[in-house]
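Take a look at chain A:
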Amino acid sequence: MSPDLPLLFAERAGDYRAGIHHCTAAELREVLARLLSAASRVVIPPGLPQEWIDGLTVPLLLDGASPAGPAGSGAAAPITGLTAADLDAPGVSVLTGCAVAIAETGTIVLDAGAGQGRRLLTLVPDHHVCVVRDAQVVADVPDMITALPDPTRPLTMISGPSATSDIELNRVEGVHGPRRLDIVCVH
Partner candidate 1 sequence: MSRELPIVAGEAFAEAARRELGDAQLRANLGRATRTIRDKRARVVAEVPDWEALRDRAAAVKDDVIARLPKLLTQFEQAVTAAGATVHHARDAAQANAIVTELVRAEQADQVVKIKSMATQEIGLNEALEAAGITPIETDLAELIVQLADDTPSHILVPAIHYNRSQIRELFARRMPGFTAASDEPAVLAGAAREYLRRTFLAAKVAVCGANFAVAETGSLVIVESEGNGRMCLTLPETLIAVVGVEKLLPRFADLGDFLRLLPRSSTGERMNPYTSIFTGVTPGDGPRRLHVVLLDNGRTTVAQDPVGRAALRCIRCSACLNVCPVYERAGGHAYGSVYPGPIGAILSPQLTGQDAGFNRTLPYASTLCGACYDVCPVKINIPEILIHLRQTGPKPAAERAAMASLSWVMRDRRRWRLALRAARTGSAPLRALTRRRGGTLHRAPWPLSAWTRHRDAPLPAAETFRDWWRRTHES
Partner candidate 2 sequence: MRIALFVTCLNDALFPRAGIATVTVLERLGHTVSFPQAQSCCGQMHANTGYAAPARTLERLTEQAFAGHDVIVSPSGSCVAHLRAHTSLPVYELSELLIDVLGVTDVGATFPHRVTYHPTCHGLRVLRLADRPETLLRAVRGLELIDLPEADQCCGFGGTFALKNSDVSAAMVTDKCRNATATGADYLAAADNSCLSHIGGALARHPAAPTPIHYAEILASTGPAS
């Protein structure tokens, strides 16, 4: 992997108005706490690393059982299957990791694996915070395809917040998906 890829990824994701935050593994807890401090609730998919959650001060909503084992947090009781209405409540944020990230296009790819959860979780809330580690960044789309552990899982490629080009062919951010996307790049 080229050492430039994570930087290119961050630059390209920023081009499409994702909020970009750089930190070390040691600083991650603090960065996440800050980004999520204004949320009314934070949705947590199964399998999210415990240390990402530990610093959060807002109420958590744990979704379902983890394919990689129980969520194992003492901070809140697991709720099996959050409903769309739960996720649609005002001020809800969702925190996830990703399967792969693509440098050329600034894209994060979720495959419903551990720490990512069902597709609905990253769709209905208005704010999505995604953690990307350097080692997850690949060069381009073809490399992403080969890096996927299982292409038949439900895949979502996300490049910036929800947007439309339907009015005068000018891109504007914020339609049906999350209107804010924050990407935390862990170096």
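The set was built so that all candidates are chains of the complex that A comes from, given by their letters.
FYI, a residue touches a chain if its C-beta (ideal position, glycine included) is under 8 Å from a C-beta of that chain, and two chains touch if they have at least 3 such contacts; residues count from 1.
What you see is a predicted model; the values in this text were computed from it and never measured.
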*Which numbered candidate, 1 or 2, lies in contact with chain A within the complex?*
1
*In the complex formed with candidate 1, which residues of chain A make contact?*
12, 15-16, 64, 81, 84-85, 88, 102, 104-107, 112, 118-120, 123, 140-146, 151-178
